[in-house]
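One protein chain is absent from this view; the other protein chains keep their places.
As written, the chains take the letters A, B and C, and residue 1 is the first residue of each chain.
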Amino acid sequence: MTASQKYILTLSCPDRVGVVAAVSGFIAQHQGWIIEAQHHSDELDQRFFMREEILAASLAISLEQFREAFQSIATEFQMDWEITDSAQKKRVVILVSKSEHCIYDLLSRWQSGELDIDIPCVISNHERFRKLVEWHDIPFHYIPVTRETKEAAYEKVMQTYDAAQGNTMVLARYMQVLSPQMCDRYRGQIINIHHSFLPSFVGAKPYHQAYARGVKLIGATCHYVTEELDAGPIIEQDVIRIDHSDTTADLIRYGKDIEKTVLARGLRYHVEDRVLRHGNKTVVFR
Amino acid sequence: MTASQKYILTLSCPDRVGVVAAVSGFIAQHQGWIIEAQHHSDELDQRFFMREEILAASLAISLEQFREAFQSIATEFQMDWEITDSAQKKRVVILVSKSEHCIYDLLSRWQSGELDIDIPCVISNHERFRKLVEWHDIPFHYIPVTRETKEAAYEKVMQTYDAAQGNTMVLARYMQVLSPQMCDRYRGQIINIHHSFLPSFVGAKPYHQAYARGVKLIGATCHYVTEELDAGPIIEQDVIRIDHSDTTADLIRYGKDIEKTVLARGLRYHVEDRVLRHGNKTVVFR
Amino acid sequence: MTASQKYILTLSCPDRVGVVAAVSGFIAQHQGWIIEAQHHSDELDQRFFMREEILAASLAISLEQFREAFQSIATEFQMDWEITDSAQKKRVVILVSKSEHCIYDLLSRWQSGELDIDIPCVISNHERFRKLVEWHDIPFHYIPVTRETKEAAYEKVMQTYDAAQGNTMVLARYMQVLSPQMCDRYRGQIINIHHSFLPSFVGAKPYHQAYARGVKLIGATCHYVTEELDAGPIIEQDVIRIDHSDTTADLIRYGKDIEKTVLARGLRYHVEDRVLRHGNKTVVFR
Partner (left out) sequence: MTASQKYILTLSCPDRVGVVAAVSGFIAQHQGWIIEAQHHSDELDQRFFMREEILAASLAISLEQFREAFQSIATEFQMDWEITDSAQKKRVVILVSKSEHCIYDLLSRWQSGELDIDIPCVISNHERFRKLVEWHDIPFHYIPVTRETKEAAYEKVMQTYDAAQGNTMVLARYMQVLSPQMCDRYRGQIINIHHSFLPSFVGAKPYHQAYARGVKLIGATCHYVTEELDAGPIIEQDVIRIDHSDTTADLIRYGKDIEKTVLARGLRYHVEDRVLRHGNKTVVFR
């Protein structure tokens, strides 16, 4: 156990008097030192959301004991809940196609330790980034995708992901529409970066769409992948100003800066268990 | 003629060698001192756009003479062109409903001279702002609009606008869909502020739509009104960050700040002849 | 008591295990429904900050009883604490000079109910806005300030503020440096909008300073006033992009939009008891 090891408790439940008191009372009773705490009450749905970072070393009981003892509170308040251990890094499998900006950016953040994850492997439908990825001592799997081989290819992607014990799949400009089966199987695990400010410009060539419409800002959206194209819960978005003098090529270039930043932020929120799904929306405790 | 009086030449034409040389040669020949100059070549459509601010006092010929003499260049290069005089203030008629933020903001900018326009009158379908407007010594016309009286009401709006010799109509959160006839008659004169980052959330209750979709930024769009709802050429847009804790009421409140700023910027660009329409898009020479 | 009436509990204390448990246990025990809750642990200073919005109608005890009963917890944890009632609107006295943008903006927000405050009076060293203010049925006090009469003038300002039972003083581009005595007497009550992105460009003519330095963004800062000029705790800041083509006059014009927005946000945080001072910094629970 290191000095900075943390347990992260996230939960949601029907809102009622006494939730915070019960949870914080339980943590205090076991000497848990809370480093960070965030709450959210959804007025419309009367649902309560909570995230607590507890210093692992402060807790008088083990994680297993916490899980066992907390169950009665969870049951009483009908909680969806989870407690994770920061020492167990998330295993993030990156899927990439031919665009360089997101993969370089993620590798840079991983290499410096800023992004505190394991990358068990990178999967691509092109060979382009094999050397770069392998230079970082990360296994690289080339799984080509054609219209005809799509089903088999996705099967292989899933096998590779499972074999790598992945628990988060990042589509770092993968440019392929996943099968409904895959979306369903890994619900809440697949993170995509879409190169528009959703819900504007769903689907293919969003920068061309943006150029045609004459918008004055373009954006990018990091979201969970669901069966419906580009319609999953949004985790993070950002925009950048453009003007009439910018061609589609300029939009693409500007957009890359937003895409990689938004993806990195969204991924960090996800791996730090800061994102709680609520229907097709997200609660993001930054 | 004051020291700061300016003539503003705007034009567009098929792009070819020699346009700038011809125009700037003409201006130089008549001693015109260019304060500000902007060009834009649309590569796709091979069309050229230009805006020049000429110090009125520097020009050796009158505005009438300029117009006459310039015609041969305009014809040679097949120009759409116009030259306006900053001493002739635009006559801006404001249409407002019950929201206060845009009307207060426009009056504030007009009162201080920041927005260098005439406001011959304000038209509203509610009496709410009569006193405020009249306190500023601006005529206020109450023209109620109901489903049944819509046609007659719009007829009266047009009469009032024409009688006021308006050349710009600002929908400062007017909340009424204009008739196709009106859109057509005053093409390029009607400026609307829509309370979303278009093309997201067209139509009614955009903040409710934004809340339902769970976006992480909301925006506002200033655009020319055309027959198709919220689909006219965009002049200016901006956004503001929100998060899960914001209710629809919060979105509305945050949105107001963006709306009034974006409308004021867009209107300024328009009245300073900085906006050139190009199909359903705009060239904005800021 | 209205359905939306709230009590707002704010506190800070040395950080230790059990603070949240004690406070939330107390509130739950008295049936308090928490609408909004925010915590912050300052790692460096080991100090804990908390803000809770409690639905007034849900609480089984009166505000007086809450205050009395809570004292033992407050003492045990060495808390600085306060509980306020949203039904008791803050009394905000606005000081203004000759710039129109902030005063129009504040009046607009107050008039629409967006800014839920009382404005017992406006004080100015110029007559310029008397009519506008009085048109809103707010008393206007003209208190001229010259180099010679400064002391007497400030004395009169303080008397006027006290007589109006003000508890917040807003310098809405008042353009006068207050006396140390005033700063001290109303510590934590006086809010200023400075027209630069502090700590850049302290003091006079910040836009001229920004122009001379050639910065690419300009900003505004809302802060509590302290003895040291423009050095008090910062509540809110924002910036806007400029470029080489913008003159000092353009900077001033762009800056106004930022100033009024930043002041309005900062003031709202203050009157909703969202700002907790921590040395020369602020914790802002948005």
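Please note the rule applied: a residue touches a chain if its C-beta (ideal position, glycine included) is under 8 Å from a C-beta of that chain, and two chains touch if they have at least 3 such contacts.
Since this is a predicted model, take the numbers as computed values, not measurements.
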{"item": "Residue of C:L198, C:V225, C:I252 or C:V271 in touch with the missing chain, whole complex considered", "value": "C:L198"}
{"item": "Per the touch definition above, residue among B:Q5, B:S58, B:Q209 or B:N280 touching the missing chain", "value": "B:S58"}
{"item": "For chain C, residues in touch with the removed chain", "value": "40, 43-44, 197-201, 213-217, 219, 233-239, 243-245, 247, 278, 280-284, 286"}
{"item": "Missing-chain contacts mapped onto chain A", "value": "36, 99-101, 104-105, 107-109, 111-112, 114, 131-132, 135, 245, 253, 256-257, 261, 264"}
{"item": "Chain B, residues in touch with the chain not shown (by the definition above)", "value": "17-18, 20-22, 24-25, 27-29, 31-39, 41, 43, 58, 241"}
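Everything below uses one rule, namely that only the chains that are shown with their structure count from here on.
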{"item": "Copies chain A and chain C touch via same or different residues, half shared test", "value": "same"}
{"item": "Between chain B and chain A, distance of the C-alpha-averaged centres to the nearest whole Å", "value": "41"}
{"item": "Distance from chain C to chain A - Cα centre to Cα centre, in angstrom", "value": "37"}
{"item": "For chain C, residues contacting two or more additional chains", "value": "36"}
